[in-house]
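One protein chain omitted, others in place.
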Amino acid sequence: MAGSSLGKLFKITTWGESHGSGVGVVVEGCPAGLPLKESDIQKDLDRRRTGQSKVTTTRKEGDHIRIASGIFKGKTTGTPISMWVDNKDADASKYESIKHLYRPGHADYSYDMKYGFRDYRGGGRASARETVGRVAAGAIAKKLLARDKIVITGFTRQIGNHAAATVNFKEIEKNIVRCPDPQAAKKMVTAIMQARKNGDSLGGVVEVVAKGVPAGLGEPVFDKLDADLAKAVMSIPAVKGVEIGAGFQTATMTGSESNDIIVMKNKKVTTRTNHAGGILGGISNGMDIVVRLVVKPTSSINKAQETVTQKGEKSKIRVEGRHDPCVAPRAVPIAEAMVALILIDHLLRNKTSRLT
Amino acid sequence: MAGSSLGKLFKITTWGESHGSGVGVVVEGCPAGLPLKESDIQKDLDRRRTGQSKVTTTRKEGDHIRIASGIFKGKTTGTPISMWVDNKDADASKYESIKHLYRPGHADYSYDMKYGFRDYRGGGRASARETVGRVAAGAIAKKLLARDKIVITGFTRQIGNHAAATVNFKEIEKNIVRCPDPQAAKKMVTAIMQARKNGDSLGGVVEVVAKGVPAGLGEPVFDKLDADLAKAVMSIPAVKGVEIGAGFQTATMTGSESNDIIVMKNKKVTTRTNHAGGILGGISNGMDIVVRLVVKPTSSINKAQETVTQKGEKSKIRVEGRHDPCVAPRAVPIAEAMVALILIDHLLRNKTSRLT
Amino acid sequence: MAGSSLGKLFKITTWGESHGSGVGVVVEGCPAGLPLKESDIQKDLDRRRTGQSKVTTTRKEGDHIRIASGIFKGKTTGTPISMWVDNKDADASKYESIKHLYRPGHADYSYDMKYGFRDYRGGGRASARETVGRVAAGAIAKKLLARDKIVITGFTRQIGNHAAATVNFKEIEKNIVRCPDPQAAKKMVTAIMQARKNGDSLGGVVEVVAKGVPAGLGEPVFDKLDADLAKAVMSIPAVKGVEIGAGFQTATMTGSESNDIIVMKNKKVTTRTNHAGGILGGISNGMDIVVRLVVKPTSSINKAQETVTQKGEKSKIRVEGRHDPCVAPRAVPIAEAMVALILIDHLLRNKTSRLT
Partner (left out) sequence: MAGSSLGKLFKITTWGESHGSGVGVVVEGCPAGLPLKESDIQKDLDRRRTGQSKVTTTRKEGDHIRIASGIFKGKTTGTPISMWVDNKDADASKYESIKHLYRPGHADYSYDMKYGFRDYRGGGRASARETVGRVAAGAIAKKLLARDKIVITGFTRQIGNHAAATVNFKEIEKNIVRCPDPQAAKKMVTAIMQARKNGDSLGGVVEVVAKGVPAGLGEPVFDKLDADLAKAVMSIPAVKGVEIGAGFQTATMTGSESNDIIVMKNKKVTTRTNHAGGILGGISNGMDIVVRLVVKPTSSINKAQETVTQKGEKSKIRVEGRHDPCVAPRAVPIAEAMVALILIDHLLRNKTSRLT
């Protein structure tokens, strides 16, 4: 129990369900003195929200953030920041007809087994709507990190069989799939529209790069930076894998290929390659932090699939509703938020690593 | 700071360095009444120890476990179990000559940046020797899980370009690379011996399967079962990626392919495939839990590589010492331990999920 | 940082300031299946609220609770329960004139030193208004405890020099000071009215008794039941001391007096006296849990007192506003809530103490 909190010094606790009255977050441990207003947070929520383009669900959530505590005269006071968004355009009626069915790929059965029953409206707590709180908290984390010149950028690396061949950060927000390669972006959009037409969905890979992270962050041996990033990112709905730097590619490398050669650059210790993804021994080494995650294809598809009822009777289900045919584009700001939350927590934790 | 503990109800705290006086662990939260003796723990340590075969380092550590508390008349008392192993055959002299050099692929530089200096003997705390405590604690976790018919099996899925084509659990411990496919095992051994001869090393993929895990384990939304598994496994030295079930393959699947069709089997809700790896919405669904992790090639290689000194002067380094040319075979019991530790913690946590 | 959460399995996180938009709490770890509605919570909030009698402040807060998550069809779902109360009748204008002054007995200076500045309106986060969230969460805890026949009763033991000579639980809520001795209650009311007339305030002692607590709760050696109770109760604003059972009286007892003789009663192991207050070795022994706490006299008094400004200039201050002349009566439901929160957390934690 009690698994809705993350972080040790910069800590968040999220609450809310898909079709309840709203979704929110309480942020503890934000240092006092940070200028903060609702618009700082709104911009990332707008990147996360539904209905932002033709590749996302058409549910219109609005998602106007309200900050209810922790701010005085425009600055954080060091006390908990409570924020939430009301749930609007929530239509639970369509879930009535499928409430006794276990949707394939969804958490319906596992929730029933855990809690004895479930809030079946739109996935309840298992809905990606829960991530509103993460993104809101992440926006604060990003603002704190920016003071130390740490910048976090997420993008879609791959959708289905289409992968970005080039990475140009300036291109990312210019296309609706958030791909840094404009050519690949077009193919991704086409593939998504085709999948939707087929009543099907696609998976993808999201990548997050954190630039400017100082060497020294991460707390061996369990709260290593990569370990905490893996947990944070794996906790995002639909994520089935995480890798750091060269990740699974290192399985087929030799040590002489995979080791990053150490060289001086601008009087700083740096590495010629970055297979390590900026983390060695669980501690940042000053290179870019590179985290990659895979999101499975959206489970809600408009195709009949076999399943069973709560009573164990054979049945078929076709999930109508309004769903993203591929969650990767909207997962980008969520993944950024999770990386930001871990980095700020470790930046704060690292302030006591040695005597000064 | 304070990052050497893992778990909430079943909690472990490890201590010790590669060339200090020993390595150990304190286990909190083991329920009272479990029969436990040192030999229960020794068998997994023997699978982890060095010098067990020609594919591992020749350092002879012995690793005889000592239980110093928490047991009375052969049973756990519910109080902390403190265990450790003395460090033997530790030869720190060879590290004197390279103490000012940053070894590529190692945590030397990141430790220096974090703490201001480092115990340079054999990697100090960053050494995989620290995992002795994890394996010892994991053996207790496995014994507890066995009471609920939960069995954890790890094996080497891939080394370099050689992957297991078949998975026969009975074959795993019959070969020195712990591969469930005897044909692939032979190729793996040959590849490792060749890499050693070249003064180089290989990466690999380890897979852990947990059978018998009841549906319902995992605590949304941050302490999801897959999130905690990802953290635990990523915290193992050399691991650069983790995936659950079909993992990164889901990027190229459609929803209709990736969703596991739900069917009844022996009057139990089950799925026809297991792309989910036994976890949906962060909660186990009763299918096998499948965790896969990649270990990078051993960083210590007997080839000259460019690097810099602590003062930033260009240099070259060739790490002689005694090192595993591929860590995958010895990572198998470590990965099993990490999975066991997370599962027992969640099994205990789940006892309060609903009113009874 | 991050100090607004309490509990391990049943965990609460409070937020909000005296003169912000509201005060609230997120409750994690409430088992699924508990019938819960807003009126279950409102009744304890009504015992805590201002303006309930002539011995309390006249500020009218209303304090209507709103539950925003974690409930489905009238039952808890096992997911976080977010609740809050809007701040009404908050008049911050009177604080403008004293914002540069440090009020004696208040946290003004310590907050300034910690955070660099403070929300000076009504004490901000240091205000007892924050305890709304505790009482709301405590009401859920009490409802859970009631299922196990655990009943928590708080009362005013002493105000100034007037102490209850008898303890009759039925009398407690019949008088406005919540004293179980009607004779003493009258004297307490008179004393409070006199103190208010003098522009002064009084201290007091509150006692909480938990009946029906099973033997076995408490987690040595740091999370002992008495240790966690002490922390919880000491965290209430104005509390300066806590004792269990005979408490400070044991200083002048001998062992043969203080030891509670063990006897059988109704086939149950019990003790003839209860100097231990129901806790031995940090674990409940089945007797009544008895916790006593002292609340200092309200710091805000309508008498001129010396102080300094933020710049260190000598000054005088007279706190006008609307304040309780003695906080003991309103501290009763708050103390009950804190005891309930600790007991439910330990009841849940104890479910894994031994193999079954």
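Labels for the chains are A, B and C, by order of writing; each one numbers its residues from 1.
One rule holds in what follows: a residue touches a chain if its C-beta (ideal position, glycine included) is under 8 Å from a C-beta of that chain, and two chains touch if they have at least 3 such contacts.
Since the model is a prediction, treat every value here as computed from it, not as a measurement.
Residue B:69 is the one among B:53, B:69 or B:161 that touches the chain not shown. When the whole complex is considered, the residue among B:49, B:114 or B:142 that touches the unshown chain is B:114. Counting over the whole complex, chain B has residues 1-5, 7-11, 13-17, 20-24, 26, 28-29, 31-33, 68-70, 72, 75, 77-82, 84, 114-119, 124-125, 348 touching the chain that is not drawn. If you put the missing chain back, the residues of chain C touching it would be 1-6, 14, 102, 104-107, 109-111, 113-116, 123, 125-126, 130, 158-161, 195, 198, 200-205, 214-224, 226-235, 237, 239-248, 250-264, 267, 269, 271, 275-277, 279-286, 294-301, 303, 305-308, 312, 314, 349-350, 352-354. By the touch rule set out above, chain A reaches the unshown chain at residues 8-9, 29, 31-34, 78-79, 147, 220, 348-349, 351-355.
Note that only the chains that are shown with their structure count from here on.
When every chain is reduced to the mean of its CA atoms, the largest separation from chain B belongs to C. In this view the innermost chain, defined by its CA centroid being closest to the centroid of all protein CA atoms, is A. Averaging C-alpha coordinates per chain places the centre of chain B 45 Å away from that of chain C. Taken residue by residue, chain C touches two or more other chains at 8-9, 29, 31-33, 78-79, 348, whereas all remaining positions touch fewer.
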